[in-house]
Structure formats: structure tokens, C-alpha cells
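Every protein chain of the complex appears in place save one, which is left out.
Coming up: chain A.
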Amino acid sequence: MSPNLNARCALAAASLLLGSPALAQAPQDGAPPAEAAPSAQAQPVITKPPELLQQVEAAYPPEALAEGVTASVRLIITIGADGAVTDVLPTEPAGHGFDEAAIAAVRQFRFSPAEVDGVPAPVQVEYVYHFTLNAPQPEAPGPEQQAPAARKATLKGQLISRGSRSRVAGATVRCGDDPEAPEALSDEEGRFSLEVSPGECAVRVVASGYQLYQTKELLQEDETTEVNFYLAPKGGALETVVRSERPKKEVVRRTITRQEAQRTPGTFGDPIRVIQTLPGVARAPFISGQLIVRGSNPGQTATMMDGVGIPLLFHLLGGPSVVNAEFIDQLDFFPGGYASQYGRAVGGIVEVGTRKGAADTLHGSVKVDLLDAGFFLEAPVTDGVSVAAAARRSYIDTLLPAVLPKNEGSTLSVVPKYWDYQLRVDFGAKRGANTEEEARARAGGARSTGYVMAFGSDDQLRLVSSGPETERDLTVDTHTLFHRIKGDWTYSKGNFTSVFTPYVGYDGTSFKFGSAKQDGSSYTVGAREVLGLELSPTFSVRTGLDLVFEHQTFDVEFPAPENFEYVAFPGAESVGELLVEHIGLGSFDGALFVEAELKAGKFVFTPGLRANYQRAGDARNVALDPRLWVAFNATERTQLKGSLGLYSQPGETFRFIPLPYGNPELSYQRAFQSSLGVEHRLTDVFNVDVTGFFNRRFSNIVAPGQLLSLPGGGVFQVPYSNDGIGRALGLEVMVKKQRASATDKWSGWLSYTFSQSLDGRAGPLPEGRGGFGGFGPTGDDTAYGLSPFDQTHILTLVSSYVLGNGWELGGRFRYTTGRPTTPLNHTYDLYQVDRNRFSGVYGPYASARMSGFHQLDVRVDKSWQFQSWTLGLYLDVQNIYNAENTEFTFNDYRQRREYEVPGIPILPVVGVKGSF
């Protein structure tokens, strides 16, 4: 029996997801034209998948043939912008010579160029090459055996992902294992239609990222059988098998995917807290989500959602961030050296890219955890229009009464609650056309897409303590909220791209504390227009405007505050007469930016300029920020890169109100940032990045400022001044391992930062000493020294492993050098009689450190897939070995002895999520 050799292949599904930093050394030769906004909010979309034009059959390995061995070789194919195969890597070795044979054949394949956002771009696809052995051909039938006419039956249906109801596109459906049998390819809706001979059909469905699906259907002659097949996904939740590369305009851009944002241990699934695991970010005390980036202070890193600033990042008392992890597509984090289109920050930038609604069918999820519950829904509305929505609300206010102490003679009521929402409606995709090409042809070669998004947050806290046995009757009532509505219109034609992003917003704050009341409201109108034009393959420009106007009003009733209205005597605070004020102030901040990209051989030069103008009250400020980024593509896998430039951040509007509560003389906060690094792609899934940085901050806003004598008499302490300065230098290392395919079980990253950051004031400490840079007092006359957040070594290891059967295990280990402290040096008591407080006697400023911080967090996920939905359960345990880390030190009342304040002990959190 001589076996009939046959090798068949099937193009696997090509679900395109976004690029990862591991693959982000954009091959500049094939990069798309100048993108107007290569940021997280401008997600690249595959507008035309690659098609296999030329297929080459692989030689069946002789030994395998002799042994009768078959195999399926799963490959990651990198397809260049011209359709040529540039790289082929097996994801799981099959052995027996199959890998080599498949690679040799696939290298000769030819594809039609894929298009991302309408332009040819390099992409990666997963491809399965099947080596099968055919049964011997039956003897040729005699004339009497030949059927007069072929009989037909039709099998039609839809392929649906089990557990999520996603439609499975690009899968092959066939009857039996006969390589010559007809087969059907599922379309974008997962639909297929297969014409075969009547009778029993041993259905085989092969789809990338899914287990082989087999069943039997009895097909009647001249009849159509309608079916739905539910395919079981392979591996864990990560199904990113095809990646597009986004051109990288920044020296360092670190990207967090939605899966990483939701499943990084120890972060409670909070996307912003995941950023703390990246290089360049110091560890914030406790479980606070503060972003302390490359020596900058909290508040100096801008966080944006699809290009619009998020006014308040965290819910009540440092709780979860207002960014719902279900709604994000990914996060881009720029620790420094970012492009000219970004501004209003002297630290880093966090860009939250939101999720476009599903185009296939209704999907959603419901999640419940310790603090809150929320849902996410996404669905197509009509042709070319999809919607995604998420909302979340806390229920701590309903649980707290059960645990609060109840004493006769006192009542304590604490009512904290928060909620947030996100809504996005996308439109413009194809609009009635069957293909992108048809849509583009109808529009004369142009393409328009857009979306409208709204997001907002609301936090309320009411605390009432009263009764004869309490220290005092206390009432605190706070309410903060914000709403933003933004549009996004992307237009591209040829080498020209335009992205227009208008937005409006409302912020409200209300605060009541005893007889003190403050009601504030703020209206915001802003717009960003970014134009990109590729003038030649080696030269492109990008320019645009970034404008925002704010009007804030405050209605204030306060007992006359000491040191603002009168010189306080140390000790008991008297009750001041009630002051009633109405304050209104408008501010405008606009920027014009321009950036060019010039390719010269292996070099890419990107000079840019951002011109900022601010008008707030009577203040008029101008700042010019020139920036330069240079990349050298040493090899296809290695890139050297460097940047330097100036950055500006305006003071918030309320700081410009008149004296004594504001300072209308404030100017831009400034920073010089520079970096130099190398990025090397070890393999398709392993990436290493080493970057050194040096930053200087100057004219930063600190509180309070110096005393100011008024011309007609009187003295004020200016509440804010531009005296803040700082300096940081360091080295960041990032090694990241991604999952190559759905069957790859391990992913994670190692992040290490070595740094030194200084902070303080350019002049002497003000009267009353005041804040030191962005934080606390120095304890002596030192006005410049180590930042209170300085951490010499910051090491983070994050890893996740898919155990199978719905189980996934993850861990995060952190080590950081302890923060600086000023040691107590008690030799005698210093009693301030009027204040009834003791002063401390200290050693040199920041001459000691707290002990190092180390902690292991572990997370276990278990999911159960049902026909139409998936149930997930997770246990996230912070500090699993209960390390007693020191977060702060404080002194006893006589300032004789230091006490260490421990951090969070072991803290398990359980959550449930159902998705469909």
C-alpha cells in the first residue's frame, strides 16, 4: 500500500489585536504614514486582512512518512507591508522534521498586503500547517458504477465561541479527514455554507485559538441543514494571536492590555495600579494608586481617557480608580520623553484607550467584588454602528452599618458611596459597504470613522458622629463628581490623516464641615486637532492644536481661617466670624504643536515643538517646549533611542484666585527630560528594554509661598509659589514575556528601576516652613534634598501561568528600597507650651531610610465555560506571607522615640465575574 502523500494547510483565523511593546520596534521601512495620533485612543484597526495568494506545499518528512506520523504545526507568520513573509516561528515544536518542512514552505508563501487603518502595514498571523496521510485511492470505478449526476446536501451554520458567544471567523469546516473533500471558510459573522454529498458527515472544524471541533450530522439530499457549533477556546483568557505594530513615536511607551490590567495580582484588577508595576514608577505608600514617575511628585503625571484628561483619578479615600477595567482596551504609559502632542504634565503620561463595541453580537459581563459591582455591555446597533457601556457602583454604604460600633450615648454614621460610568458609540465603519475597499471607493478614497464617548464619576461621603459621649459633634459631607463627553472624528485620505477631538465637561464639588461650606462647579470646553501628512516615504509631519477653557465658580462659607485672615496664635483655634465669598475664575490653556519625522538610513529623527499659552485671571504665561527624539535601528530586532526636551504643566485654575487664597502670579511648571536607551527583541515573545534618564524640574508649584507685604500695609503668605525644583536620574530595565498563542501558558515581566530623586525649593523655606517640594516638612532649614518618595531600587516581578481546565495562577513580587527619613536625635524635651506640643530634635535631613519593602501577591482565577457564557471567580491575596513592611514612622508625643507604622497585612479579596 503506497500512501498518498498530501500536505494541506489552512489559514487560521486572523483576529487582530493591538500591538504590544514586545513587537513595537516598528520596522520603519514598512511603517504606515505619519499617524495623526499614535496614542491609545487612536487604536489601529485592521481594515484589510492578508489573503494567501501563493501557497507552497511542504515536503512530507521522510521519517515521519515512514512511521505514518501526522502533525499540525502552529506558526506565527510575520507578513511585511508588501505581503512577503518576513519571519516564521513555530509556537510549539512538533518534531519529526515537521517544523522545518512547514517553515521552509511557508517562507515561500505570498500574501496580499494587510492594511491597518487603510494603509499597508506589517502584521502577524497564526497559521496552522496540517500534515496528514491520505487513505489509498480506491480503484477507479467502472462505467456501470459511475453516478449519473452528483447528489448534494448543504450544511449551513454559524460558529460561536463557547462561553463568550463571539463569532468565529476564518475557521475551516469540512466533512471527514479527506484532504480532497470540499471545505468552507467562516465569514466575519462566523457563518459558513458547505456543499457535500448526502449522508453522514463527520464534521471537523479547525479554528485558530480553538480546540478541534468534531461532530456528526446526517445530511439529506437536496436539503439544507442549519446548525450552530460552539467551539471551545484553547488555553487561558489570552487569545491575542495576531498583532499589528503601531509606529512608536516615543522613546519609552509601555503598554498594558486589558487582560493584564484585570489580572495582575495585588492590584484588585485596577488598571492604574498596574502601572505601578512598570519601570520608572516608585511604589506609593499602602495600596494608594499614586503615580510617582521618574522623581516627579504625585499630580505631575497626566492621566487621560482617549485624549481627555481625567479630572479625578481615584474614588473615595484612595479607593479604586475611576477607570473601569472592563471598558479599557489598553493603557499606554509614557514615563517621559513623549511626543509634542502631549503636554500639561512635567512627569509622565497615562493614556487609557477605551474599548470599541463588538461588531458581531451582544456581549457583556457582570462583576461583583468586595467594594462594588458593575456591568459591561457591547453590541452592534446597526451596520457600521456599535455601542459599549459600563457602569459600576459601590455598596460599602449598605455594608458599613453592620460593622460600625454601636454605643449608647453616641451615634456614628458613615455613608460612602461612589459610582462611575463609560459609554462609547462608534460609527462610520464601512457604512453599508461590504468591504473596506468598497467603502473607501464610495468615499473617493477617503475614510471617516468616529465615535462619541461619555464618562463620569460620582463620590459621596457623609460622616456624622454625635452624642454626649463623643469628643465632639462632627458632620462631614463631601460630594465630588465629573462628567465628560467627547467626540472623535478620524479622516484619512491617501497620506493625509486628521483626528479631531472636541469635548465638554462638568465638575462639581461640595464640601460641608460643621459651619464651613464650599460648593464649586467647573465647566470645561476643549478640543484637539491633529493633522498628519506623509510627504515622502522618508519625511512626514504632524501638527495640531490642543485647547482647553475652564470656568470655575466657588460659593464659600467659612469661619475666618487663621493665617489667611489673621495671624494665628499657636494652640487652640478660635472660632472665626463667618465669611461668605463667591469666587469665579476662567482660564484658557492652548498649545500649538508641530513635529516632523525624518528617516535617514537607519536613523529616524523626530524634532518637535510645543508652544503653550495660558491665561488664568490676570495671569498670562507662555512656554516653549522644544523636543527631539532620535532612533537608530541597528538591526531588525535592536533599536537605540534617545530623547531630550522641555515640558510644561499649568497650575490648576483654582490656584489663580486672588490673594490670600490663590496666587494670580503663578507661571508654568517646567521640566527638562532626557533619556537614552536600547530595545532588543530577543524572540517574538521576549523583549528587553534598558533606558537611562535624567530629568530636572523647575518652577514647580509648592505650598505655601513666601510672605508678601502689601503696599498699603498688611502681610500675606502667598499660598502657592513657583519655588519648587527637583532632579531625578536613573536606569530602567523591562523584560517582558508575552504569550505567543492561546496555547502558550506563561507570560509576565520583570521591571527594575535604579534611581535617585531630589526635591525641594529654589529659595529658603517660607515662614512656618511649609511643604517641602510636593510633600511634607523637612524638620530643619533644608530646602533641597532627597525626595520623600526616593527609592533607590525598585524591583517588580509579575508572572501568570495558565494551569488549564479554567485555572490560572499569577503572582507579583516587589522589592523597593525604603524611603528616606530624617532620624530623631532626642537629647532634651522641647515643649511648646501654647501649642501643648513637643518639637523634635532631628539629625541631618533624609540621612536615614526605612527598611526595604518586600511583598508577594498571589492571584488565582478559575473560570467555567458554559454554552453561552462564562463564570469566573478570583481570589487576589495581597501580601501572602504577611511581611511587616514599614510605611511611615512617627514619634511619640515627646518626640523621644520613633515608631514604625506597618503597611497592609495579608489581605484576601474575592470577586465573581460572569461574561457572555
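What we mean here is this: contacts are C-beta pairs under 8 Å (C-beta built on N, C-alpha and C of every residue); 3 or more make two chains touch, one makes a residue touch a chain; residues count from 1.
Rule of thumb we're sticking to: contacts and distances are computed from a predicted model.
*Asks:* Going by UniProt, what is the name of the one chain that was not included in the view, given "Lactate utilization protein B/C", "Lipoprotein", "N5,N10-methylene tetrahydromethanopterin reductase" or "ABC transporter ATP-binding protein"?
*Replies:* "Lipoprotein"
*Asks:* Of the residues listed, A:654, A:668 or A:813, which one is in contact with the missing chain?
*Replies:* Final answer for the missing-chain contact: A:654.
*Asks:* Which residue among A:428, A:576, A:692 or A:823 touches the omitted chain?
*Replies:* Of the listed residues, the one touching the omitted chain is A:576.
*Asks:* Among A:87, A:177, A:565 or A:665, single out the residue that touches the unshown chain.
*Replies:* In the complete complex, the chain left out is touched by residue A:565.
*Asks:* Touching the absent chain in the whole complex: find that residue among A:474, A:803 or A:875.
*Replies:* A:474
*Asks:* Can you say which of A:111, A:192 or A:314 touches the chain missing from this structure?
*Replies:* Selected residue, touching the omitted chain: A:314.
*Asks:* Please give every residue of chain A in contact with the chain that is not shown.
*Replies:* Spelled out for chain A, the touching residues are 285-286, 288, 290, 297-299, 311-314, 317-318, 468-475, 509, 512-516, 558-561, 564-577, 652, 654, 660, 707, 709-710, 712-716, 767, 774-775, 827-834, 836, 839, 887-888, 890, 892-894, 896-897, 899-903.
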